[in-house]
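Heads up, the thing below is written out as structure tokens.
A protein chain is absent from this complex, but the other protein chains hold their places.
Each chain gets a letter, A, B and C, in the order it is written, and its residues are counted from 1.
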Amino acid sequence: MKRALTVALLVVVAIPLLYAVAQLPQHGSPMTPPYTHISPRYLEKGPEEAGAENIVTDVILNYRGFDTNGEVTVIFTSLAAVCAVLLGSRKGDERPAGEPSSSAVPVSDVVSFVVRLLSPLIAIFAVYVMLFGHISPGGGFQSGAILAALVIVTTVIVGRKQAEALVPVRIRRLLQVAAPLTFFVVGVSGLFLFGDYLAYPKTEGQMWLATAWLIVIGIGIGVGGAAVLASIFWTMGDDS
Amino acid sequence: MSRAFDITLLLLLIACALAVIQTKDLLGAVVIFSTYSLIMCLIWQHRGAPDVAMTEAAVGAGVTSALFLVAISKTVRKEK
Amino acid sequence: MIALLWINLDYAASVVLFCIGLYCVVTKNNLIKKFIGLNIMETAVFAFIVALGVVEGGDAPIMGADANAPFTNPIPQALILTGIVVAVSTTALALSLIIRIYQHCGTIEADELREME
Partner (left out) sequence: MPASALLVGVIIIPLVGAVLTPVVGGRSGRAAGPWALAVMLVTSAIALMLIVHVANVGPFSAYLGGWEPPYGIELRFDEFSASTSVICLLGTLSILFSFKYAEKELPPERIRYYYTLLLLNLTGMIGFVVTGDIFNLFVFMEILSLSGYALVAVSGERTAEMAAFKYLIMGAVSSLMVLFAIGLLYALTGSLNMADISVRLAGAEKAPAMLAIAAFTVGFMVKAALFPLHIWLPDAHAIAPSPVSAILSGLVVKTGLLGMIRIYQIYYGAKVLDLSALNTVLVWLGAISIVMGAFFAIFQEDIKMMLAYSTISNVGYIIMGLGLASQYGVIGAAVHIFNHALIKATLFLGAGAIIYRTGYRNLTDLRGIGRSMPLTTAAISIGAISIVGMPPTAGFLCKWYIALGAVEAGQPLFAVALVFGALFIFVYYIRMVNTFYFQEPVHPEILEVEEAPLSMLFPVLILAALCLIMGILGRIPLSFVEPAVTRLLAPLGG
């Protein structure tokens, strides 16, 4: 009964939705407002005035850098939220009623071997993505996610203790805030050097400097993102 | 040709979404969901959005699935 | 309308996926399943926004020696990068809450939880 009602409701919702998206400017046409209004300037002048040949990197780190500043804050919020929900416990908390499936299943040798074989390559790939986000697809956050995935599979293979030993707790606290702090430092230096928060060097002949700043922010986001995602994974895996 | 490829991918995407809903085994649902993410990632790569595709592959199919797996291992595997 | 939808096929597919996800969120009883549904909705909206920036025969917006126009619109891609990060953040928090709820109540089925209240 509830299902039938929901389906009916969804059909009622879907028809106006479909009607409205059908009226949108034609998909794929170069004459749509998104394609004629702001993006032409980004596509034409991006490499000269923003410092990266990959225009997406220009947009996320330079033209709309403040969004990314907010984005790294969102992921940091998520870490703080996970810690606030999972760490510690109230007095009198009863243990779980159901038995959580134990994680004692040994990892198969094949998987273990393949992961050990691939992890250096994955690490190199992540570093490449981090450093060359301005000329090829990728950038800080992508590389952070790849690094985090690497940490996660490593944790599965060699166990939590050894994986955590790679990044001691003290350093980890600093790494977790690396991304927002990088933004803060770059933003404030932009404020003092060029008059606006997150402003980059813009004059001719200084473009290598803008590119360098993009790479610095990329490293900050990559390291910070990886630390945050890995910490979330570890915190969720804790037997709190 | 390209159009046919597009439509096939979109249909696969919808099929995966429906399969996720139908699967009672949560582990299976998560695996299908990460397949769904990978197909999405293919579509985006095909549409000229490699940055988004890479992010979706690493985050949507990778990290998100890992988080789901942790949650399942800490709770239950079967939907009632 | 059908003809227009055929042209705007990507948008239509996103709407369908959005509705499938919404169905999952509304009807499913298992909290993890609900959240997978929410993730489907999220990807549907992302697909919609990325599709806004697509141009017929467009290449990735990466300038270089051998790059040739037309390029796809970089702005929606930049927005969606942020969107994906937001989605994974929400997922992490939701799953932590689910783990906690299970530790307290021994179940993650919505109707059983409602009875316990």
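The rule is short, and it goes like this: a contact is a pair of C-beta atoms (placed from the backbone, for glycine too) under 8 Å apart; a residue touches a chain by one contact, two chains touch by 3 or more.
All values reported here derive from a predicted model rather than from experimental measurement.
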I'd like the shown chains that the missing chain touches, ordered by label.
A, C
Of A:G28, A:G65, A:G133 or A:G218, which residue touches the hidden chain?
A:G65
With the full complex in mind, choose from A:P33, A:P120 or A:G159 the residue touching the hidden chain.
A:P33
Hidden partner interface residues of subunit C, rising order:
18, 22, 25, 31, 34-35, 38, 41-42, 45, 48-49, 52, 75-76, 79, 82-83, 86, 89-90, 93-94, 97-98, 100-101, 104-105, 113, 117
Absent chain, residues of subunit A that touch it:
16-17, 19-21, 23-25, 32-39, 41-42, 62-67, 69-71, 73-74, 76-78, 80-85, 87-90, 93, 173-174, 176-177, 180-181, 184, 187-188, 190-191, 194-200, 202
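Everything that follows uses one rule, which is that only the chains that are shown with their structure count from here on.
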Distance between the CA centroids of subunit A and subunit B (whole Å) is 18
Go ahead and note the Å separation of the Cα centroids belonging to subunit B and subunit C.
10
Mind pulling the subunit B residues that touch 2 or more other chains?
50-51, 55, 59, 63, 67, 70-71, 74-76
Residues of subunit A touching 2+ other chains?
54, 56, 98, 100, 137, 141, 229, 232, 236
Within the complex, subunit B is touched by subunit A residues 54, 56-57, 98, 100-101, 103, 129, 137-139, 141-142, 145-146, 148-149, 152, 229, 232-233, 236-237
Per the touch rule, the subunit C residues reaching subunit B in their complex are 9-10, 13, 16-17, 20-21, 23-24, 28-30, 32-33, 36-37, 39-40, 43, 46-47, 50-51, 53-55, 58-62, 71-72, 77, 80-81, 84-85, 87-88, 91-92, 95, 98-99, 102, 107-109
Quick check on the complex: what are the subunit A residues that touch subunit C?
2-3, 6-7, 10, 13-14, 17-19, 21-24, 26-30, 32, 34-35, 38-39, 42-43, 46-47, 53-56, 58-60, 64, 67-68, 70-71, 74-75, 77-79, 81-82, 85-86, 93-98, 100, 135-137, 141, 229, 232, 235-236, 240
